[in-house]
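With one protein chain withheld, the remaining protein chains of the complex are depicted in position.
By written order: A, B and C. Residues from 1 in each chain.
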Amino acid sequence: MEIPYTVHPHPVTGIPNGKLGIWLFLASEVMLFGALFSSYILLRVGAPSWPHGYEELSVPLATFNTLVLIASSVTMVMSWASLKLNQFGKFKLYLGLTVLLAFVFLVVKAFEYGHHFSAQEFPRTSTFLSIYFTITGLHGLHVIGGIVVNSYLLLPGSKMWKKDPDRFANRIEYAGLYWHFVDLVWIFLFPTLYLL
Amino acid sequence: MSDAVANHSVHAPAHHEELGFWRKYVFSTDHKVIGIWYGITALLFLFFGFSLMMLLRWQLAYPGQPLQLGWFTKLLGETRMPQGIMLPEFYNQLGAMHGTIMVFLGIVPLAVGAFGNYVMPLQIGAPDMAFPKINLASYWVYFIGGCVMLYSFFVPGGAPQSGWTSYAPLADIASTSQTYWLVGMIFLITSSLLGSINFIVTIVQLRAKGLSFFRLPFFVWAQFITSFLLLLAFPPLEAAGVLQLMDRVAGTSFFLPSGLVVSGQVLQNSGGGNPLLWQHLFWFLAHPEVYVLILPAMGIVSEIIANNTRKPLWGYRTLVYSIIFLGFMSFCVWAHHMFMTGMGTTMSNFFQTTTMIISIPSVVILTSLLLSLWKSSIRFNTPMLFALAFLPMFAIGGLTGLPLGLIAADIHLHDTWYVISHFHYVVAPGTIFALFAGIYYWYPKATGRQMNSFLGKLHFWPSLIFMNGVFFPMLLQGMAGLSRRLYDQTIYEHGKAVQPLSVYISISAWLLAIAQIPFIINFFWSMKKGKKVDSDNPWHSTTLEWATPTPPPHGNFIEPPEVFRGPYEYSVPGEDKDYTPQNERDTKNKKEDA
Amino acid sequence: MNQVSYKDWLPYPPNLSVHGPQIDQLITVVHYVMFVLFVVWGVYFVYCLVRFRQREGHKAEYHPAKGKIAKTGEVAVIVAEALLLVGLSIPVWASWRNDFPPRDTALTVRVVAEQFAWNFHYAGKDGVFGRTDVGLINNTGNSLGLDMKDPHAKDDIVTLNDLHIPVHQPVILELSSKDVIHSFTVNVLRVKQDATPGMMVPIHFEATQTGLFDVGCAQLCGLGHYRMKGQITIETPDQYSKWLTENTPQGGN
Partner (left out) sequence: MSVESAEDIKKHVRVYILVFVALAVLTVVTVSISYLHLSTGWAVLFALIVATVKGSLVACYFMHLISEKQIIYWVLTLCLIFFLFLMFLPVATSSM
């Protein structure tokens, strides 16, 4: 016997295995970032004073990064749509753009970090900075994870398109779901850390 | 869809013949091989964790007296037991690592990783897990996590010594090995996440034709709920682990308030953290974790009781609803571990009430299992003995939870031996007995041979006696108000009064170890010399795992099974044999099923 | 000074506080409930094992037991739990948490835990605690960082591992910690409370008998956790005020 529903949807649930798997993974990610948000609220409520994010951090850079990440989400979903339209070239272009934008995000983030470090601001400096570095750092790791996955799918992984196009399109969809989630987390992180 | 599956199955076995040794036995993606690896690793960890406790019991029974065990004492060395006398640091290391290893490296991997992996896909008639490679990754990540934990024993300053709960700020300022503990935990959490995603997808997507949710064996239900607990409760601990790692490595103060003075020195940190944050995040995981430990055990026991009473389980749906409710409620009770932190009345009333509520489904489950015995026909084989012993032992474990859940009684009993006894009754003679029952029960499926029943009984009876010899006196010590985790209890007046009990407990613990020797012999001896099973279904069971060849090949079933009835159709009136397997085509209702 | 004997520690150690009997009562009642449940289950269980064992001519019955008695039993358990909760646990805890004695009649002592000792801080004759500052803490006699420039601090008494309280007078302890989490416990008084750094949690009790007892730490706090033992001396009001006078620092009047 071979494992059923690896590509085609289950007749009752209407989805293949991978889709349920990636959503379950995202559910656990919600709990991970939820716990960190919860810790942030707890520490902030308990603190005698708390700086406004815009006093400590660079809002213009973060706004730019937000737009970058949103744009990368669009290119990600466009790459999936291109596959569905059988336009493999366009798919490569869009997915390549996604990876590129992710790199832009990381470079900007690195500038922000570097700026803080040169101003002698480290995670140990204050509670605000510790939670800022921890959450954005963990988010950054997720961005790196996304780059790794997308690069794989862009280069060696895309060979699958010839053999098993449906399965490959599914993979792009799952990678996309993950990537949109990373974007979604940032959408909440941005106002919480920078604007409040 | 089913046609496609059937076509594949014809040439599937031939394809797998070509795998080499490494792909077949070590890096196999076959859920059964992974399950067995999980099982062996977890049993070794269980034994190691138990050994730590046997060593620790020496100090509790004979405080400050040298342990003269020749080369063994020398091996432990001057930093742990100079001249055989245990140092308090080492005592704390033994305690912390016993807890960590038993819970995260022993019982969960055995109950979920081993039994879940091996049995669940068979019981739902699936060819494998939904994601075999992720399954393999899950095992190896667990293995690495275990190695990191073990390595922490060799770090300067010794193994982690802040208890398995690793309460901050103590763990924040502890020696290097605490960092290894955190890294090890992150590996173990990752492994659990990979495993639980796999389990849920497998149960939802890969059930055999006709196997609706309410025809699932109860064990599968238990694994299903357990997986959700692992999936949603572990990430907060991961977050807490990351925060504590930051505290230790990057010098942040998530769990450190301002103005700490450690050994006379003002701590140079920014402050502003909250020590209770760790406890909240930890117990948010660790209470559901308790149910991760017990639910699979309930599942195993239910399977074995149904099979050996030759009677359907009483109130199958009630059982299912009860564990769903248990799983759900386990997220609402975490703060009852923190009653003595200075909780106000609103919070304490809320958490006391939820704690009392969560005891009810446990009572219902126990009652259902007991009612299943009524007018049954009980076969006393080794798995059944362990499964039956689970019932009163779990009852004691559950009942002793009541006074701990009532906050006013908890003032006296909190952090005493009573607590230790309570949760050990649940997990040691409870869960571990259920796991032994499972090993005896499914061993014939995995090896094609029965385990020896005389050695099985020689394992069971002394184990039962000494388990109680260990844990019952602890209840009395707890009632006397004796705190847990004390290196030398005799410096307290009340500790002196109950010290004789400590000696009994320790001797029972060592005898309990001797009682495991028949099991170890049995386990290996039966592989080669055990009685061969007379059929694929030696226990005359109804569930699907017995419909495969023995042992099941890669891909499990010769052809996709189809299910026609509920899981426990035993002694159906009018049938010529006393069991009706789930996949047996019903001659009377043939039209309806096809 | 009469010493309480622990020889008859079963089922509880001696009980010397006003609120203690309520706690013991709750524990006793819960254990009766547990005992009855366990015995009923046990008798039924053993009966089944004997009566329904597999043997020649005995067959299992397919249809489930009615379970009416069992259902009644489950309801009884729920009722019993609800009664214990509402009738005993909640009120006892509410009075333990909320019904603090008035500050003017009670003796207030600050308890500052550290690895691995208990500091007890008395306000002294003026009844006001002196200012403390972590910056002033040193190992040579100022373990709490008491600011001697503060006039209120002059008559303050700080003891190490030595708590004196008068019998039959309400006592309020304000618990905090310098380093890690400890837990203040005196089992003969049925008192237990975590001492968490960054928090100050008050508890109250009233002793009913004089004597000399152990103070222990109930929360793992490091390698010396086991020897974090203090002493509580419960004495007559006369003895207590004598002790107070003897221990008040010079010039503290």
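Please note the rule applied: a contact is a pair of C-beta atoms (placed from the backbone, for glycine too) under 8 Å apart; a residue touches a chain by one contact, two chains touch by 3 or more.
Just so you know, these numbers come straight off a predicted model, no measurement behind them.
Asks: Please work out which displayed chains the absent chain touches and list them by label.
Replies: A, B
Asks: Touch as defined at the start, partner being the missing chain; which of A:G34, A:G96 or A:G137 qualifies?
Replies: Only one of A:G34, A:G96 or A:G137 touches the chain omitted from view, namely A:G34.
Asks: Of the listed residues A:M1, A:L153 or A:A169, which contacts the missing chain in the full complex?
Replies: Spelled out, the listed residue whose C-beta touches the missing chain is A:A169.
Asks: Which residue among B:V204, B:A387 or B:M451 touches the omitted chain?
Replies: Candidates B:V204, B:A387 or B:M451; residue touching the omitted chain: B:V204.
Asks: Going by the touch rule given at the top, which residues of chain A touch the chain that is not shown?
Replies: So the residues of chain A touching the unseen chain are 7-9, 13-16, 19-20, 23-24, 27, 30-31, 34-35, 37-38, 41-42, 45-46, 54, 59, 63, 66-67, 70-71, 73-74, 76-78, 81, 84-85, 166, 169-170, 176-177, 180-181, 183-184, 187-188, 190-192, 194-196.
Asks: To test your reading of the contact rule: which positions on chain B touch the chain that is missing from view?
Replies: Touching the missing chain: residues 204, 228, 232-233, 236, 274, 276-277, 280-281, 284, 331-332, 335, 341-344, 346-347.
Just so it is clear, only the chains that are shown with their structure count from here on.
Asks: Name the chain pair with more contacting C-beta pairs, choosing from B-C and A-B.
Replies: B-C
Asks: On a C-alpha centroid basis, what's the spacing between chain A and chain C, in Å?
Replies: Measuring from centre to centre gives 49 Å for this pair.
Asks: Roughly how far is chain B from chain C, going centre to centre by Cα mean, in whole Å?
Replies: So the centre of chain B lies 32 Å away from the centre of chain C.
Asks: When the C-alpha atoms of chain A and chain B are each averaged to a single point, how far apart are the two points in Å?
Replies: Spacing between the chain centres: roughly 34 Å.
Asks: Which parts of chain B, given as residue numbers and ranges, touch two or more other chains?
Replies: As it turns out, chain B has residues touching two or more other chains at 273-274.
Asks: Can you list the residues of chain A that touch 2 or more other chains?
Replies: none
Asks: Can you name the residues of chain A that touch chain B in the complex?
Replies: Contact set of chain A toward chain B: 1-6, 8, 10-11, 13, 16-18, 20-21, 24-25, 27-29, 31-36, 38-39, 42-43, 46-47, 122-127, 130-131, 133-134, 138.
Asks: What does chain C use to touch chain B in their complex?
Replies: Per the stated touch rule, the residues are 6-7, 9-13, 22-24, 26-27, 30-31, 33-34, 37-38, 41-42, 44-45, 48-49, 52-54, 58-62, 64-65, 67, 70, 73-74, 77-78, 81-82, 84-85, 88-90, 92-94, 96-98, 114-115, 134-135, 137-139, 145, 178-181, 183, 185, 187-188, 190-194, 196-199, 201, 213-214, 216-227, 229.
Asks: For chain B, which residues are in contact with chain C within the complex?
Replies: 87-89, 92, 161-163, 167, 169-170, 173, 256-264, 266, 273-276, 309-312, 314-315, 340-345, 348-349, 352-353, 356, 359-360, 363-364, 366-367, 370-371, 373-380, 388, 391-392, 395-396, 399-400, 402-403, 406-409, 411-416, 476, 479-481, 483, 485-489, 491-494, 496-498, 570-573, 578
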